[in-house]
Structure formats: structure tokens, C-alpha cells
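Below is one structure, written out as C-alpha cells; comments come after it.
One protein chain omitted, others in place.
Take a look at chain A:
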Amino acid sequence: MKVITANFVTCAVKDCKTSAASFPLHFHDAELEMQEIDFQPEFIRNVIPRIDWEGLRVTANELGFPSLPDSKPEGKALEDERTLKDLHRLLLETQVMEGRLVCGNCGHQYAIKEGIANFLLPSHLV
């Protein structure tokens, strides 16, 4: 699972979706792998406005990345190549291969195996 995806998911349990505590899901025992991907500045510029910045800061911190700026880059800051490359590295090149994603509201754990997160719920949570 890539960091960008972690920013767009929350707990699949319906009652958790409305709870602020469910986002972002927290990485536990995460094993990271860096994967080189072509730098696509137009993509980063397009998705940054859709990213939950506070959530991304929490995730980056949990995965041991240096802290992100306090506020989301906007306007001119999105023209800065250094900023875009750093975000590209964090969002697209950082991959969690093994570990768990845990909901801060209900505590349910989603396993990540060989880079694939499993969001299927047992019947008592559907």
C-alpha cells in the first residue's frame, strides 16, 4: 500500500466513516520498500489539493519521514520542483509491504501482505 492510498482510505466499518477518530488509519509494524517511479509533476500538482494534509502529516510521522510543512503547499509552492519531488517520493514511491492499518475509532485491524491491503470485513462488522 502506497502512502497516497492511505490518505484516501479510512475504516470500512460504516459507523466509523463519520467518526473523526477513524482517519487516518494508523500503520503498525510497517515494513517499507522504496520503489522508483517516474516523476510526474502534473500528477502531484493535480492530487495535492485533494490530499488531507493533517492526515498525511500523521502518516508520514508514523512511517518515520521527516516532518512535513505545517500547511499544504498551494499556488506558487506547487511550482517548486523540490517540494513536488519530496511529495512524489512520499506519496508514490513509498510502499508499505507488510504490516497493519488500525482504526483509531473501533480498533479493527486491516492486514497488508506483499503490498496488498485487505479491507474485507468479517460479518459482525458489516
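Quick note on the criterion: a contact is a pair of C-beta atoms (placed from the backbone, for glycine too) under 8 Å apart; a residue touches a chain by one contact, two chains touch by 3 or more; residues count from 1.
Just so it is clear, contacts and distances are computed from a predicted model.
Novice: Report the protein name recorded by UniProt for the chain absent from the figure; options are "Transcription initiation factor TFIID subunit 5", "tRNA (guanine(10)-N(2))-methyltransferase", "MIP18 family-like domain-containing protein" or "Vacuolar fusion protein CCZ1 homolog".
Specialist: Its UniProt record gives the name "tRNA (guanine(10)-N(2))-methyltransferase".
Novice: Of the listed residues A:Leu32, A:Val47 or A:Leu78, which contacts the missing chain in the full complex?
Specialist: A:Val47
Novice: Contact with the hidden chain only, please: which chain A residues?
Specialist: Counting over the whole complex, chain A touches the hidden chain at residues 1-2, 4-5, 8-14, 17, 23, 37-38, 40, 42-43, 45-47, 50, 52, 92, 109-111, 114-124, 126.
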